[in-house]
Structure formats: C-alpha cells, structure tokens
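Missing here is one protein chain; the remaining ones are kept as they sit in the complex.
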Amino acid sequence: MPGLEHYLILSGLLFCIGLAGAVIKRSAIVILMCIEIMLTGVNIAMVAFSRFITPVELTGQIFTVFIIVVAAAEIAIGLAIILALYRNRNTIDTQKIDLLKW
Amino acid sequence: MGILSITIFLPAAGALLLSVLPGKNARIPRAVALAVTFLTLVLSCVLFASYDRSLGGFQFVDALSWIPAINSSYHVGLDGLSLSLVTLTSLLAVIAVLASRHITSQPKAFFAWLLLLQSCIIGVFSSLDLLLFFIFWELEVVPLYFLISTWGSNRKERSAIKYVLYTLFGSAFMLAGIVALYFTTGTFSLPELYNTDFAMLANGIPLAAMFFLLLAGFAVKLPIFPFHTWLPDTYSDAPTAGSIMLAGALSKMGGYGIARICLGLFPDTAASFSSLFMGLAVVNIIYGGAIALRQKEIKRIIAYSSFSHMGFVLLGIFSLNEIGLTGAALQMVSHGLIIGLLFAGAAILVKRTGTSRIDEMGGLARQMPVLCGLVFVAAIGAMGVPSSSGFVAEVSVYLGAFSASAEAAKIITIISLVGILLAASYMLNMVMKVFFGPVRESFASLPDIGSVEKLYLGVLATGIFTVGLYPQLITTVLKPAIKGLAVLWGG
Partner (left out) sequence: MNWMYILPEIIIAASALAIIIADLISRKPVIITTIAIVGIAASLIAACTSTVTFEPVFDGMLFIDGWSRLLKVLLLVVAGSVVIASTDYHARLKHSWAEFHALVLFSLLGMMLMPSAGNLISAFIAIEITSISFFVMVGMLKTPLSSEASLKMMLTGGIAAAVMLYGMAFIFGSTGSTSLAEIALSSQPDFSSGLLLGALLLLAGLLFEAGAVPFHMWLPDAYEGAPTPVTMYLSAGSKLAGIAVIARVFSMGLNNPGGLGADWGMAVAVISALTMTLGNVLALQQSNIKRLLAYSGIVHTGYMLIAVATIGLGGQVSGDEKLFFYMASFALAEIAVFTAVIVITRQIGSDRIEDLAGLARRSPLLFAIMSIGIFSLMGLPLTAGFMAKLFIFTSAVDNGLLWLMIIAVLNTVISAYYYLRIIRVMWLGKPSDGSALSLPKAPGLISIFSALGILLLGIAPYLLLKLAENIIFIP
C-alpha cells in the first residue's frame, strides 16, 4: 500500500524536475510547461495530505480544484503574452529576448 | 511660542517669503535677507542680554508635545554655551549676507537657502530633544548642498556631494546612537537624560558603544582627524557665505554636540577615553598647521587653519575641567569671528586680484591698506597674540589641558604648544606673501574695500579685540553652563 511518503516523494520529484526545467530551459513555452509540472507536484502533495491526514474534510481536494482553475487562467494569459512577444520579436527563446538588461 | 522659537524660525520664514517673491532682481532678495538676519541678530542679542547669569541652566524654554508614541517633544532652550553659539551664528549670518552682495545669478534661491541654513543651525544649538536635534542636524545638509553646488567654484558639485555623503554617513551612526539611547532610557529629552542614572538601567548596549556612535556624527562635523578629508575641498569650493557659515557656525555644531551630548551624558566614558581624544586633538593642531604651511591657495590655507584650531576646541573639551571647557567654548566663539573675517577677506582678495594663489599676489598693502589691517587683526587672533580673542581662548585651553587628570596630559599639552609656532608660521607667511613683498604692476589700480566691506569686516575685528580684552562678556554667560558640566568630573 502506498503510504503518504510515497506520494510526497513523487510530488517532490515532480516539483524539482519542474523547477529545474523552469530555470534551465530556453523556450518560453517549455518554461510554462515546467511551471505546470511544478503545480502538478503541488496538487499531488495536497491531495495526498488531504487523503491521509484529514480524510473527512476534503480540504486538500478543494484547494487542488482552485489551483487547477487558476493555473488554467495563468496559462491562458501566459500564452497570450508569448504570442504578443512572438509578433514583436519573432522568437520565444528567452536567451534572445534581452532588451532589458541590468 | 516663545522668543527662542521665533529666533529659530524667523530665518526660515524669511526663506519662505523669498521663495514667493517675484522678479529676478538681486536687490530685493538681498534687502529682505539682510533685514531678516539683522532682526534675528537683534533677537539673539536680546536673548544674550536677558539671560539670567545668576540662575544658569536652560532658559527661554519652549516645550510642546509632538510624538508621544515615541516620547519625543518639541523642546528648545538655551544655556550659556548654546546662547553664545546662537549669537555667533546670527552675527555670522548677517556678515554672510553682506559679503554676498555680488551674487547675481538666482539671488532669491541663494538667500533663501542661506536663511534656511541659519534656521537649521540655530535649531541645532537650541534643541533639548535629541530627535529634534537630529532633524535640524540632517536638514542643514540640503541648503548647504544647493549653496555649494550652484554658487561655488572649482569642483563645486564634487565637493558638495562629498560634504553631503560624509555628513550623512556620520549622522547615520549618530542616529543609531540616538535610537540606542532611546531604547535604553525610553526618552529623547535631554534634561531627562541628564537626570538618568545610566548605571541603574539594564541594557544590552554598552555605554561606550553609544558614546562612539554619537561621537561619529560630531567627529565628521568638527572635524576630528582622520574624518576631515572633506574639509579642504568643501571650505574652499563653497561660495563666501557658505564658507563663513560652514567654518564659523557649522563646525561649532560638532564641538557643541561633543560637549553637550557625549560629555554630558557619558562623563565616565569620556574620562576613560580622554587621553585618546587629547592625542587626536594634538594631531589636529599640528597636522592641520603643518599642511597649512605648505598650501599655496589662500582659501585652503584658511581651511586648514580652521581645522587646526578645532583641535584646540577638542583639547579643551577633553581636559574635562572648568578652565579647559571654558577655553574650548571661548575658542569656538573666537574662531567663528576670526574665520569669518579671514574667509570674507580672502573672498575680496580673490575677486579683486583674479587669483587665489598667494604667490601670485603681493604688495597689496599699498593698494588696500584697510583690508590689510583688518585681515592682520584676524591673523593676530589666529596666532593667539595677547589682546586678541584667540589668546584668551588658547591660554585657557592650555591651562586646562595641562591640569587635566588624563594620563600624558602634560606631555600632550607641551607638544601642542608647537601649534602656536605653526600658526604663527603659516599666518605670517600668508600675510607677508599677500600684502607685503614686491608690489606688482598688475595690481596697481586695485581699489581698496568699500564702506560696506569695511563695516562688516570692522565689526568682526572689533569683536576679536573685544573678546580678547574683555572676555567676561562671554564668560559670565558661559560660567554656569560650564560649571554644570565640570561638576560631572568633580570640577
């Protein structure tokens, strides 16, 4: 039976993979995907905590629903921003987008 | 709203009035500034005369509750020490306005800043609440910055910024000390702090730490070696009025602060470090004098001479006895008069001859005998020749330092006697090179000083002699204040 710690390890792995990707990757869309991976890790942790610690109140699940909704909104806006940027600069490579420096 | 508060804020009100005056003419702002500073001088003299010498203590007190949350109030008052310095400041302000008659660009702003500066300085001397003290202390930076960077000479912007940063740096530490003091005692009020017995208070901050934090701001202002590096540039690049106020009044804020706050609140710490500071004072005197000897530009000579004389103030203060402290206070007043005369005279010389180097001047006694005579009076004062105020001040300082209970006091005093020699050297050197020596053709047609200049330079010269021959004028006012301080170390 998978216990709480298994879920937490999974969520931790997902979070770290996402974080590493968000910091390392160059394409803006891939960074957005990595942020989504991080949020997935968070969701798993939330649900796991809720299932094992407060199985009656479903607080974690409710929180997860909120997170999914907000993440969707964020992605929508994010893609719109990337689109606007692409129209201006013809690239989504974050290394090449460097008009604003120190 | 007592007469003291009026004295403090009248110049600021004048500055406000000036800022809303229309027109670009120079005559009206000058007249307004002269009127305001003269009125302030009258008020200061009234205060001086009506100070009750037998009563002593802080008089003319005004207290208004201001920020009860942190126990700070608008609390002003004067005792003998601050009263003399306030009167000096008011006199120098009038002189500064008179000496700035040639300012033609943006005169309104110039005189407005000058008046604001005067308010801040008088405010510093009158504050009996540490927070108020700090606020006035910080505020004077703004008008001086604008005065130097706009109407100064040479590398005025750089000197102005240097001055601001040095002062703010010192006052940053001072603020830390003030807040630490507040944390320990719960009040900002000076009279209350005087009555607090520090040994009884449990605190996590050692007294010596607070002493040095507070001293930092004053050390930059006086200045004390090695925090003096802003002085030569700022004093010589400032406009005449700026130099007069800087050297004459602002540096006294440093000495006043040390005496009033550091010594008054932490007498034991002061006693244990008195040898250190007496030693630093000697460095001031000798180092300043030696460098002054090597200078070729007249304003820099005067600047270093001022630095050197502030060493006497420090020496007198840290001798921790009545004579020494009286000497220090006298030196502050006397030096204000002397340096005012020197800077004003130097400004006239620089303007007339077109050069500021003393080896390019010469023989000017022929063309400008009156100026020569008046500057010579100042030189006498700076050298400490008997009958000048410099003499009484320096003699008192030496007597006090010699009888100080600090270790090595006697040796230090003997070493500092070299200062007299140095002062004589650079002053005579300056006067000789400028006024005597071969007459130059290029100066043949230079006019002597006009009647206005004769007036204000003459007033200063008279002051130098008056205090020199009749020091009781000031010492009767000083006595109760100094006595109060000296008691802290058993007289």
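Every chain is named by a letter (A and B) in the order it is written, and numbering of its residues begins at 1.
We adopt the following convention: a residue touches a chain if its C-beta (ideal position, glycine included) is under 8 Å from a C-beta of that chain, and two chains touch if they have at least 3 such contacts.
Keep in mind that this is a model prediction, so the values were computed, not measured.
Of the candidate positions B:I3, B:I28, B:V61 or B:I135, contact with the unshown chain belongs to B:I135.
Of the candidate positions B:T150, B:S275 or B:N429, contact with the unshown chain belongs to B:T150. Within the complete assembly, B:L175 is the residue of B:L81, B:L175, B:L190 or B:A406 that touches the hidden chain.
Mapped onto chain A, the interface with the missing chain covers residues 11, 15, 18-19, 22-23, 28, 31-32, 35, 38-39, 41-42, 45-46, 48-50, 53-54, 59-60, 62-63, 66-67, 70, 73-74, 77-78, 80-82, 84-85, 88-89, 94, 97, 99-100, 102. Even with one chain removed from view, chain B keeps its contact list with that chain: residues 66-70, 131, 134-136, 138-139, 141-142, 145-146, 149-150, 157, 161, 164-165, 168-169, 172-173, 175-176, 179-180, 182-183, 204-205.
Just so we're on the same page, only the chains that are shown with their structure count from here on.
Between the CA-based centres of chain A and chain B the separation comes to 65 Å, rounded to the whole angstrom.
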